[in-house]
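Just dropping this structure here.
Left out: one protein chain. Kept in place: all the others.
Each chain carries a letter (A and B) given by its place in the written order, and its residues are counted from 1.
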Amino acid sequence: MILLQLAINGVLLGGVLALSALGFNIVFGVMRVVNLAHGDFVVLAAVFAAFGFAQFGVNPLLLLPLTIVAGFAAGALIHHVLLRRLPGEVASAEASSLTLTFGLSYFLTGAGLAAFGGRFVSVPYLTGAFRVGEVSVPQARLLAFVVAVVLSLGFALLLRSTALGRAIRATSQNLDGALACGVDVDRVRTLAFAIGTAVATAAGTLMSFLYNLNAQQGVLFTVNAFAVVVIGGLGNYTGAVIGALILGLTESFASYFMGATLAEAAPYLLFILVLLFAPGGLRGRRAA
Amino acid sequence: MPQMRKRRRVVLQAWHMSAPLLVVEDVSLAFGGVQALNGVSLEVREGEIFALIGPNGAGKTTLFNVISGVLRPDGGDVRFAGRSILGWAPHRIARAGVARTYQIVRPFGRLSVVDNVAVGALVHARTIGQARNDARDVVGFVGLGAYADRPASSLTLTQRKRLEVARALALRPKLLLLDEVMAGLTPTEMDGMAEFVQHLSERGIAAIAGIEHVMRLVMRISHRIVVLDAGRRIAEGDPAAIQTDPAVIEAYLGAPLAGAG
Partner (left out) sequence: MKRAAVPLAVLAIIALLLAPLRLNGYAINLLYVTVLSIALAYGWNIISGYAGYFSFGQIAFFGVGAYATALIVVNLHWYWMAAALAGGVLALALAIPLGYVMLRLRGPFFAMGMFGMAQMVRVLVTAVPATGSGSGLFLPPGSGITEVYYWTLAICLGAIALTVWIDRSAFGLRLQALREDEQVAATLGVETTRAKITAFGLSALIPGLLGGGYALFLTYIEPDAVFSSRLDLQSIVMAILGGLGTVWGPLIGGLVMTQISEALWARFPQIYLMIFGGLLVVLLIALPRGIVPALAARFARRSGA
């Protein structure tokens, strides 16, 4: 029974991780930028939601549209003002985009600490649980999971059925090809980064149901997203969902069987192993 | 012209006597479902100018990657100077005497032209000073002397092509793999490059030139030709034989050859 319980916890967590990872993935797919500030957007939104709930009793779900819009605007601005200006040569672009998002990550952490302080907070919302036999399903987790699934489906729909989505997928797969087909790559990149941060902030709002967080925990979510995306294959959106489930299950089972301390190492171990032995991701093609 | 024909005859005689420098035997390699190389074989002798022709995607670059150790074939063997070099690391193959250039030029952008070339020269030089001196000679030899101390990223495309050749030459190779070294050059520059390759050949350096177009030059300077199409060897022979080979004409050469006559 405990195994079923752990599996349910893992899947519920995986749903939210998948949403977060989709945001990370689109930025990498389109721009080949590993956004080290990704987790800081997640955490900032989470802390903001907790703050809103504690101070004004705002239902975090009502905040969701607002955080999505704010995340989108912040992402568009950051890309337009900063990332676009990085040097174009491939060799140095990789290093400088890492460094830039690294600095951005510290900026956001600092801003979060200055605005909300360093206390760990979460949203004590829907604290009850559904019981099915001996298995309990915490309501808040279930809600976060359902919303995350809905948003992920919306994201998938955006990618599959709109002109922008097609441009994004084309740019992810083949930059030169997209350029040749007249895709306005700069615009696609701005939108991709904006969508990436919007998805991150949405995921963060949901994370506030699941975790106790402060502004310094961002790196945790950057690593999670990276791990998910590595497991699923970079730029592979279906893979990311599977990767998230695997990671969610790993965290859930590891913390039960290995204790909280060693479980902390589980996602790192998992993603290093995948990096080394299945460099294209578990579902990914092997690079030629 | 008569002089050249005479030289070709001399080389051909040598070809029958000497042991092959490079033997590619029944090499196959597939990427996913695409058979990039399908049982390709060829032999190159010392000092020979060997043309590997075929349309884009025929497998020329893949074959170069296999010979230089960048890719490992699914099957077959590659022997250099009598030893199988299959599975050798690229640096070991380079040190043994196989140098290559890249179709899409890949200079070390932030290093100076001399340092680009000195990397290869380090294989023979005892000190870095000596490697840089050797590199300077090679840089002068390919006509880049005036740019020796500039960063390689400041070179034009033509100059970068020369830099590719200079880097390869600094290894003092016995075999040079030239991947589309003519592409993007003006006709005069092509003649210069052709003369250069012939010059190397006279010094005993064999060359395999992977070439898509410019048949006029291929026919003039190469001793032997292999035609690749979709990963398969469809013909082999000296230029005269290739020009009249019906399979070649059908598959690939037809029109351009008629013009080049």
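By our rule, a contact is a pair of C-beta atoms (placed from the backbone, for glycine too) under 8 Å apart; a residue touches a chain by one contact, two chains touch by 3 or more.
Just so we're clear, the structure is a prediction, and the values are computed from it rather than from any experiment.
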item: Residue of A:V11, A:L86 or A:L249 touching the missing chain in the full complex; value: A:L86
item: Per the touch definition above, residue among A:N9, A:T67, A:S105 or A:N236 touching the missing chain; value: A:S105
item: Of B:A81, B:L122, B:A148 or B:I234, the residue in touch with the unshown chain; value: B:L122
item: For subunit B, residues in touch with the removed chain; value: 68-70, 89-91, 93-95, 99-100, 102, 106-111, 115-116, 118-120, 122-123, 127-128, 131, 167-168, 170-171
item: Subunit A residues touching the omitted chain (full complex); value: 34, 82, 85-87, 91-92, 94-96, 98-100, 102-111, 113-114, 219, 223, 226-227, 230, 261-262, 264-265, 267-269, 271-272, 275-276, 279
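Throughout what follows, only the chains that are shown with their structure count from here on.
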item: Separation of subunit A from subunit B, taking each centre as the mean of its C-alpha atoms, in whole Å; value: 48
